[in-house]
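Every protein chain but one is kept in place in this view of the complex.
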Amino acid sequence: MQRSRPVGDVLLHVDDISLSFGGVQALSGVSFDIRRHEIRAIIGPNGAGKSSMLNVINGFYHPQQGTITFMGQTRKQMRPHEAAAQGIARTFQNIALFRGMSTLDNIMTGRLLKMRRGLFLQALRLGPADREEIEHRAAVERIIDFLEIQSIRKVPVGRLPYGLQKRVELGRALAAEPTLLLLDEPMAGMNVEEKEDMCRFILDVNDEFGTTIVLIEHDMGVVMDLSDRVLVLDYGRKIADGAPDAVRQDRRVIDAYLGVSH
Amino acid sequence: MIYREAGQFKTSYAADQAVLPIRQDRIAMAAVLLFAYLVVPLIADEYWLRSILVPFLVYSLAALGLNILTGYAGLLSLGSAGFMAVGAFSAYNLAIRLGLPFYLYLPLAGLIAAGVGAVFGLPSLRIKGFYLIVTTLAAHFFIEWLFNKVPWFTNYTPSGVISAPPMIAFGYEFASPESRYLLTLAIVTLMTLAAKNLVRGALGRTWMAIRDMDVAAEIIGIRMLKAKMLAFAVSSFYLGVAGALWAFLYLGAVDAQAFDINRAFQILFMVIIGGLGSILGSFLGAGFIVLLPILINNTAPLFGGAIHANTLANLQDIIFGGLIIFFLIVEPLGLARLWQIGKEKLRLWPFPH
Partner (left out) sequence: MDLLFFSKVVIGGLLSGVMYSLVALGYVLIFKASGVFNFAQGSMVLFAALTFVSLVERLGSGAPGDMIFWIALAITLVAMMAVALGTERFVLRPLVNQPLIVLFMATLGLNYLLEGTAQAVWGNDVHRLEIGISDRPVNVLQAFSFAKPMPAEAPKAAPGAEPAKPAPEAEKTEGDLDEIKVEAVDAGTEVAQGGLLVSQFDLFAAGMAGVLVLGLASFFNYTRTGRALRAVADDHEAALAVGIPLQFVWSVVWATSGLVALVAGLLWGSRLGVQFSLSLIVLKALPVLIVGGFTSITGAIVGGLIIGATEKLAEVYIGPLLGGAIENWFPYAVATVFLLFRPQGLFGEKIIERV
């Protein structure tokens, strides 16, 4: 797959992560890395721990064991706003948009970390606060153009169809100008055209901005076409990790999906 | 026909983001303000100014404060009466003990209330949703107890009822109903504009994000501590100033009943009926609750005779309770939403769709 930027050095390294809660062992001793500018897929049967892995990277879940090394800094667990501040953004399996707000406002929330003007200035909407609003509005409009959602700018997201909501959520993640983008089943519930659009967006984001992308996806066709490397999880364990073709033919992966007991 | 946006193109983000982007809205707002500032003082009699308009404005400010906390930030609170009390007593003590003029003691009282609010808002970091009521109730009862027990706050007045000192600024005393009305109006206008700017800016979006899905809000990097503390602080500032205005410009005195738990419920009702998460809604709700008893009283003769005070209170309770249930079932977003729907219909009028 032709890339404008070659895959770089290791951006995030996850080492021997184990996670359990409420009696469920979600992850056991998982280790892998993510390289700059690459598109990495995480696949596996339902309940394999894929979303949990993303939640650990994000800082929403705290693993009982293991470390996370991001941009050279190693730590036992992330905190959500730390992760966000350092340039990690994500979308969710079940769409975590702010239902009471419009598309525009939702994407604007992605810019919140970059908005610096204080309380008093905002209240008076004077000079600096006003300029800042407009500056970020311009940035958000670029994303809206990119994702082709101009017509639904002012619509409250609760009223949008599923496919569009997913796009808005992607927009919100992009608004933060992330270094690492985590996408949790971005194409779930979409038809063929919507999937093609989403694939195009993902490739464009990676191409234009060099954003490293990790995506959880069930559609094998998409995974094979898009990704540089694939990580396979099953019952919280890593069972394969490599180029898409190699993984596809791996005996263990086939067994996991077909449900052969092991 | 009249309420059409046709021909109004926004050519800049600034124009699109203005407080009132539609020209007809701007005209309407200008008209309302002109009427309020110029016409009302001339035509309204003392009863209206003293007993209806000023309380309406003060209640609107209080409802605005609670709306910021509950409607925009989604933090349910029954502590509003307590914070109003803090504002009132702070203002009183600042005025009596330090002799400050009102344009100093009002904002200071607000700041003190903001501080108290932020402190009592700390539990909101761990406690979510409906359970927050408990901590805000704790705040209310504690504050009520404090002002009752510690005579320093009331300047050792034996009866516990404090009377407000006159409001003087630049040598002019605000004593007449007209001047008090205009002063209240000015303060409320200013604070409403500030609130509007806050909620449509970054802070407002932060609050609404917390309200809608705090998990996602945290993940996009919002600092919960700061955002929630600010919500409590700003809300309590508004409530504090409202409390001070209530004591000084409306009643002229503060007694135990002024800020009891029923007041907190009353303000919550205003916010629910008027519309959660709406600046306009705060005003509509306040207006509704101020005018309802008058309406009942005046229509009583139609049903035969004046209404006994008790019955009036009971009727009010029944109507409020019934209306709240009605609104929540039919239109949970309150009067403000009905207003919005009305405007949308107006855009199409006289065409049906």
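Annotations for the structure displayed:
Lettered A and B in written order, each chain numbered from 1.
The criterion applied here is as follows: contacts are C-beta pairs under 8 Å (C-beta built on N, C-alpha and C of every residue); 3 or more make two chains touch, one makes a residue touch a chain.
Remember, it's a predicted structure, so these values are computed and weren't measured experimentally.
Remark: the omitted chain is touched by one listed residue; of B:Y13, B:F141 or B:W339 this is B:F141. Within the complete assembly, residues 76, 123, 126-127, 129-131, 133-135, 137-138, 141-142, 144-145, 148-150, 215, 261, 265, 268-269, 272, 310-311, 313-318, 320-325, 328-329, 332 of subunit B touch the chain that is not shown.
In this section, only the chains that are shown with their structure count from here on.
One simple way to say how far apart two chains are is to compare their mean CA positions; for subunit A and subunit B this gives 41 Å.
Note for the complex: subunit A touches subunit B at residues 58-60, 80-81, 83-85, 89-90, 92, 96-101, 105, 108-110, 112-113, 115, 117, 119, 122-125, 129-130, 132-134, 137-138, 141, 172, 176.
Considering their complex, residues 13-14, 17, 194-195, 197-198, 201-203, 205-206, 208-209, 211-213, 215-223, 230, 234, 277 of subunit B touch subunit A.
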